[in-house]
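All protein chains but one are shown at their positions in the complex.
Chains: A and B, in written order; residue numbering restarts at 1 for each.
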Amino acid sequence: MNHPKENHLDPLRVLAMIHAMIEESIYHTETFAYTLNVHHNDKAAKVFHLICEQFKAEQGIVLNGTLNVDLPTIPPWEEPYTEYIHPSSVLIHANYLMSESEAWKLMHEMVEIHKRFYTFLCKENSVNTLFSVVDQLVNYCNDCGEKNKRLEAKAETNRSKSSEDIDIIALHSNEGGLW
Amino acid sequence: MRDMTQETLTAKDYLSDIRPIWCPGCGHFFILRALAQAFAWLKLPKEQIGLISGIGCSSRIPAYINAYGFHGVHGRALALGTGLKAVRPDMHVIVAGGDGDGYSIGGNHFIHACRRNMDMTYIVMDNEVYGMTKGQPSPTTEPDWESKFAPHGTGIRTFNPLGVALASGASFIARGFAGDPNGLTKLIVEAIEHKGFSLVEIKSPCVTFRPEEKEWSKTMRKMNVVPTDDVVEAARKIHSSDGLDTGIFYQATLPVFEPHSTKGKTVLDFEKEFEV
Partner (left out) sequence: MKDRIITVSVSGSGGSGAVTIGLILLKSIANAGFYGYMSRSSGPQIRGGESSVIVSFSDHPVERNADCIDLYFALDWRGFERFSDEIPLNSDSCVIFDSSHDTLPDMVAKTGAKIIEVDLKEQVKQIKGSLPNSFAMGILAAQIGLSLESIFKALQQTLHQKDEAFMEDTFRAIEAGYTLLRESPSLLSNWQPSSQPRWNISGNEACGLGALRGGIQLVAAYPITPASDIVEYLAPRLEKVGGTVLIAEDELAAMNMVIGGSFGGKASMTATSGPGISLMTEAMGLAVASETPALVVNVMRGGPSTGIPTKSEQTDLNQALFGMHGEAPHVVVAPLSIADTVSVTQWAVGLAEAMQILVILLSDQRLGQSRAIIDAVPAKVYGLQRKVLAEGSAEPYERYAVTEDSISPMAIPGNRQGLYTADGLEHTATGKPSSMASDHLQQLRKRESKVAQFDYKNEWAEILTSGKRSRAIVLTWGSTFGSVKEAVMELHREGIAVDLLAIRLLMPLRVDAIKKLCEDKQVIVVEQSYSGQFYHYCLGRGAIGASSLSLAEAGPLMLKKSDIKHFIKEALI
């Protein structure tokens, strides 16, 4: 993929990439929360939903910090640094039967992807004031991390349902079942 | 092709209010998102997109995209898309579906759509299984994969979509992976920008019936293929690949089928031919 080194520290591009990354996370957690609900796995859905709300707040920080600037449009395939992984890539391990605790584990990994990006940026450090946004993001993630840890500890570890209980394509949704 | 005069749209603008109900983890989710990203990057006017599909889990996709769509019958999406493109060359015709839909029941249309090389994009969400009908082997399933439908495996070698596309005359042939959303978005953008028939064959794990396909996130190689416009070179690449390479295998400028209709006669002119 493209890793335009010299662009890394152009603060506007960096913020645009952060914005894009969080958008992806919001979309996918929201979408997965919905489909988990449809598959009657409300416990896991709730976890996805909660994290989605946190991502939305995280995006709020970015938007607040860039109120008076126009973020550039970055090609959606551009990756900020070599080790970057797309936050949605952990979701392949989601499962309609997953337990609440498994859901937490996945969400945790997703948040970690965000954090890794921010940490990378802090290391590369820059004096530009816009980068203060990154500091705020790191702090926010840490706060959430603490809260989440407590919730995760209380989460159920058993899978409440077996594959026999649930039809693959939400048979009971209005969209109908198998074609 | 990216139209800078168009207002900036985001992926969100291209996603409809209907939310996907695929199994959590299904690769199709990421393909849907990549498709919306590609549309947004290209700034395609929504009303100029025709997203055509057949039947299958994957073929549900038009309902989730905010554009013109047609959710037709199993295996015939390419034919329907061909009809649309023939009368509406101004439309961006994107055909999407599964490996069963495209390579099995729709196999003949696949060959002939490649041959026609009309300017459209074909997105195959290949999970090497029939998801919607609960896990029967498809043409891309390995011969020894055991299932209820084929307890001893099919015993039939797998179908090579890229090879068939090349032999049939497609002018853009690529493989992508649902677990690499960025690479995938780029492939889709390039496929849409390409003039001619573009095949984007996407490995998309069916986490429910082929949970082992989750391993693909470790084994698939990200965008490692270097494109060529040489058929022989492309054939070598396609046939020597273990199926885990991604990128554009072949892209060339080939004659594109475009109906040559003119205006200039009226029905009255033809009626005269019958006069005695």
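Convention: contacts are C-beta pairs under 8 Å (C-beta built on N, C-alpha and C of every residue); 3 or more make two chains touch, one makes a residue touch a chain.
Treat the numbers as computed from the prediction; the structure is a model and nothing was measured.
Q: Have a look at B:24, B:50 or B:196 and name the one touching the chain we're not showing.
A: Within the whole complex, the residue contacting the unshown chain is B:50.
Q: Given the contact definition stated above, which residue among B:27, B:56 or B:69 touches the chain not shown here?
A: Residue touching the absent chain, from the options given: B:69.
Q: Touching the missing chain, which residues of chain B?
A: 18, 45-48, 50-52, 62-63, 66-73, 75-77, 79-88, 90-91, 108-109, 111-112, 259-267, 270-271, 274-276
By our rule, only the chains that are shown with their structure count from here on.
Q: Touching residues of chain B toward chain A in the complex: what are they?
A: Its residues touching chain A are 8, 10-12, 15, 19-25, 27, 29-30, 33, 37-38, 40-41, 55-57, 74, 131-134, 178-183, 185-186, 189, 205, 207-208, 214, 217, 222-223.
Q: Note which residues of chain A are touching chain B in the complex, please.
A: Per the stated touch rule, the residues are 1, 23-24, 27-28, 31-32, 34-36, 38-39, 41, 44, 73, 75-79, 86, 88-89, 91-96, 98, 168-170, 173, 175, 178-179.
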